[in-house]
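Here the structure is laid out as structure tokens; the discussion comes afterwards.
What you see is the complex with one protein chain gone and the rest in place.
Labels A and B are assigned to the chains in the order they are written; within every chain, residues are numbered from 1.
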Amino acid sequence: MDFNFQDPFTSIGELLRGLLLGWGLAPGLVSLILMLLGALVLAGFAMTLAGVFLTWLDRKLAARIQDRLGPNRVGPFGIFQPIADAIKLITKEDIIPEGAERAIFKLAPMLAVMSAVGIWAVVPFAPRLIGTDLNVGVLYIVAVGAIGTLSIMMGGMASNNKYAMLGAFRTVAQMVAYEIPMVIALLVPTMLAGTMGVGGIVEAQRGGWFIVLAPVATLLFFVSAMAEAGRAPFDLLEAESEIVAGYNVEYSGMKFGMFYVAEFLHGVTIAALTATLFLGGWLGPGAQQFPLLGLVYFAIKTAFVYLVISLIRFSMPRIRIDHLLAFNWKLLTPLALAAVIVTAIADKLAPALGWNRAVVHLTANILLAWATFEALRAYARGIRQRVEVQPAAVETGGAD
Amino acid sequence: MEQWAFVALLLPVALMIAALPMAIQRLIAPRKPNAMKLSTYECGIETVGDTWVQFKVQYYIFALIFVIFDIEAVFLFPWAVAYGKLALYMVLEGVMFILILAAGLVYLWRKGALEWI
Partner (left out) sequence: MTLVQILFLLFGLVTLLASLMVVTSPKLVHAAFWLILALAGVAALFILLEATFLAVVQVVVYIGAIAILIIFAVMLTRRVMHDTGPQVNRSWWVALLVSLVLFGGLVLMLAQVPALAGTPAPLMVDQETLLEDLGRALVDADRYVLPFELASVLLMASMIGAIFVARPPSGSEERSGER
């Protein structure tokens, strides 16, 4: 079997399969072993990417934006800094506070990592390179994300610490609140693609990326996913100045390291999901014949979205919890519901009006965004009038 | 169902990959417990009172609202998948589903259940 350079992934798969079958193993077992190898590669790649590369990138980027240098001692440009950090964390004493529930305390960081890695099973890297194209891919992503929320709750409650519990509850309240606009916004690509499978959604974007067809839904998903992952400006969960690192205050050593890595992995997973569901995943010129090119496109789009997330993180102040929740329940959820309704009606109107489908959707989204802005302006005007009337009343009251 | 075999393999692999550094730490890290280290952290001072805080009912209300909207979103997924092949009146039935729940949200808003106090 000659190596097909145009499609290296399938060729490697065939090579390995031929090798294992040649050793005399049953075909079912061979598939199982190949899947296990794939799972190991995927999990290892995800952990290495998040743990080693992204933490370095995060610190360097933060430093440069804040007009300082960042890590630059350990290796060229400080690239080995995360490895030094990992060694430090591993050699720290593993302290489990007295009164903590030991089993749950140890399980929580593992579940957090499992939740972040599990999402990568349905992300299509290239035309024929996907862990498994589940027919319920989108809901599977939501389900595995929910396990992550649960792991934080477990970590906080198992710590036998008031502040950890408070932090865990606030974290869960925030994550759970922002899950709603995220899930409802995910209805839009499902509607436009006619399938919940992520591979199918990418294929359906050949005619046009969904960011063009549904910009409101893209923005909604992007913002809610950022808030659900606990990235700034929604990072009240781990605000060191407020509730002392929240749910992971009692965690030290590698358990804390696992929470930390899981958080970064969650961040890049959101970037990958936005790129896949709304920016066309591996689609691009020439991606069909050269799957490697598809992988490159996917990586570029994910990196771009991740850079946008990081830039937002280092530029904006933290949002207070009551503003956070009001923003979600009073703006994002109604907007998400409206976006679904508008998309549903617009797509059925498109053949009736005879316009191009993309134009109809874009117009409908622009109208929806304009209506939202007008509503927000009216609300702000109301607040301003109230504030301006009150000082006048105080003046006349204090005049006599 | 064979699709799920990969998931059934990936999730335990992820758990193991997370458990590995934790296990390594147990092997090579020092272990010198003393009462000070094992006590719970409370901003550097001694813990005051029971490890249980007055739980605001607001948390529960938000979780409840979340459950309702979660179920609604899950109901809408099959409708969204079949959307491409639905007639207009079927689409409007789904829209009505959403509007009924939006009315509920408006009620919550006006009753002040969405405040975090």
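One rule holds for everything that comes next: a residue touches a chain if its C-beta (ideal position, glycine included) is under 8 Å from a C-beta of that chain, and two chains touch if they have at least 3 such contacts.
Note that the structure is predicted; figures quoted are calculated from it, not measured.
The chain that is not drawn here is touched, among residues A:129, A:154 or A:193, by A:154. The chain not shown here is touched by just one of B:23, B:38 or B:67, and that residue is B:67. Within chain B, the residues in touch with the undisplayed chain are 1, 3-4, 50-52, 55, 57, 59-61, 63-68, 70-72, 74-75, 77-83, 85-86, 89-91, 93-94, 96-97, 100-101, 103-105, 107-108, 111-113, 115. Hidden from this view is one chain, which touches chain A at 101, 104, 134-136, 139-140, 142-147, 149-150, 153-154, 157, 169, 172, 176, 179, 194-196.
To be clear about the criterion, only the chains that are shown with their structure count from here on.
Put simply, the C-alpha centre of chain A and that of chain B have 14 angstrom between them. Residues of chain A touching chain B in their complex: 31-32, 35-36, 38-40, 42-44, 47, 86, 89-99, 106, 109-114, 117-118, 120-121, 131-135, 138-140, 159-163, 165-166, 169, 172-173, 176-177, 179-180, 183-184, 187, 190-191, 194-196, 244, 249-250, 253-255, 257-258, 262, 321-322, 325-326, 329-330, 333-334, 337, 340-341, 344-345, 347-348. On the chain B side of its complex with chain A, the touching residues are 3-7, 9-11, 13-15, 17-19, 21-22, 24-26, 28-33, 37-43, 47, 51-53, 55, 59, 62-63, 65-66, 69-70, 73-74, 76-77, 80-85, 88, 91, 94-95, 98-99, 101-102, 105, 108-109, 114-117.
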